[in-house]
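What you see is the complex with one protein chain gone and the rest in place.
Take a look at subunit A:
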Amino acid sequence: MTSLVGTGVLLRFNLRRDRLMIPVWVAVNTLMVLSMPNTLKSMYGTAAERADLLDQVATNSSFRALIGPVFGDSLGALTAWRVGVYAGALAAVTGLLVVVRHTRDEEESGRQELISSGVVGRRASLTAALLAAGVASGVLALLVTAGLAGQGAVGALAFGLGLAAVGMLFATAAAVVAQLTESARLARGLTAGVLGAAFVLRAAGDSASTDGSSALTWLSPLGWLSQLRPFAGERWWVLVLFAAAIAGQGALAYVLAGRRDVGMGFVATRPGPSSGRLGTAGALAWRLQRGSVLGWSIGFFLAGVVYGGLTDGVADLVGDNEKAREIFERMGGRSGITDAFLASMTGMLGLVAALYVVASVLRLHGEETSMRAEPLLANAVGRLRWASGHLVIAFGGSALIMLLAGLGFAVGYGKEVGPILGGCLVQLPAVWVVAGLAVLLYGLAPRLAPLAWAVAGAVLLIGWVGPALDVPRTVLDLSPFGHLPKLPGGEMEWGPVLVLLGLAGVLVAAGLAGLRRRDLTT
């Protein structure tokens, strides 16, 4: 087994590099899962309420599309139902990020060459990457099993193992994709696309049948997770399905890895033009970011169409449950459940747009740390001009994707086009405050710039989990999104909107002033 020499050393090295990333992803996922029994207890405390919920899930296909079918009325079963798909998706993202980071990223940067030239077996790097993902999945399984044991140890074990299995399924999928492409960014995008497809297949299958027996559900690993039926007569053989898929993908990744050269993929790079029309820093920024803007635009438009299509069904369903209605109203305002649902969905897309805008602003940071900014700024390009090229795309792009989400709602829902567009666009001041914070961090303390992700994550957590947990107003107020008027349905309040816009402007100006004064990172 000389092909595995050095795996242990590489695994320790990988875990050391991931000492922040893996704990954070696993902790967020664990918290999301473990907070659920209490939330559900407050919403569906009595047996009658739960029976009612089960009835509704059985009759409302939109609800099943969003969350999945439910198989039992215990708190454990309801927890697995309510967070299963989302915790599974989070575990999948963790797995795919870890694997691509330690495989294709390393090859693309050229670091892999140095490692491979050491006493390291041919398969050691891929194995160590998969093992690192295995550690993340294993710890998640352990924490979830222990944390939910109070709801029934067997069900907790099944759910924990199911989440870990989804994580490893996408870790091995990423391992395959990472062999095919030469670019880590593309490998991450393609694997995330597979995850999105898995979500859509499951949603389609679950909306078509009450118990998830549709073939579409069985095509999706996220469907398998709910079909494992934790806390509701576990079907352990589903884990065999996972194991077979993980083993198959893993084997495929090893075969592919054995047939290609270090640094190369199976898709050869096509030649480009021998001369170019790029003539300004702004044009270059657009060229670098247009692909991602296009991807986000398509995603937001489709999300709008899907949520728009679900609106009537969900409103019917939630309308009957006091607690659920309350949560939507906390997220979306108190003016009829349809508007509350729409407003909570536009608010959610606004939170996701914060991720886009942070990624886009931090392109500046990436250009600088990769040393591409240095020769560029040695030309007749001022720093402000260079930065504003990317910032226009960050700020304008976020406006574009929110607009497209609104148009998606118009296609999917067909009513209230103007108010919904307003609901989408009113998110922008808060999105831009997050962007402004990213600019500030980048401009003043470039080494801290990645903290902008933490800001976006915190905002997402507050906006997503806050209303369900009924956290105090002061915490919700920490997020810029907490100050936005709830549209459609609520009153348009210009005060907070203008304050947020002003704040975003100040943050950007301060960040740019910092950028102008500081040394370039070298």
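Convention: a contact is a pair of C-beta atoms (placed from the backbone, for glycine too) under 8 Å apart; a residue touches a chain by one contact, two chains touch by 3 or more; residues count from 1.
In this section, contacts and distances are computed from a predicted model.
UniProt records the chain missing from this view under the protein name "ABC transporter", selected from "Carbon-phosphorus lyase complex subunit PhnI", "ABC transporter", "(2Fe-2S)-binding protein" or "sulfate adenylyltransferase". Residue in contact with the omitted chain (choice from A:Val267, A:Met371 or A:Ala445): A:Met371.
Checked against the full complex, the candidates A:Pro273, A:Pro472 or A:Gly495 give a single residue touching the omitted chain, namely A:Pro273. The chain not shown here is touched by just one of A:Gly118, A:Gly196, A:Gly233 or A:Gly382, and that residue is A:Gly382.
Listed by residue number, the positions of subunit A touching the unshown chain are 108, 182-183, 269-281, 284, 287-288, 370-372, 374-383, 517-520, 522.
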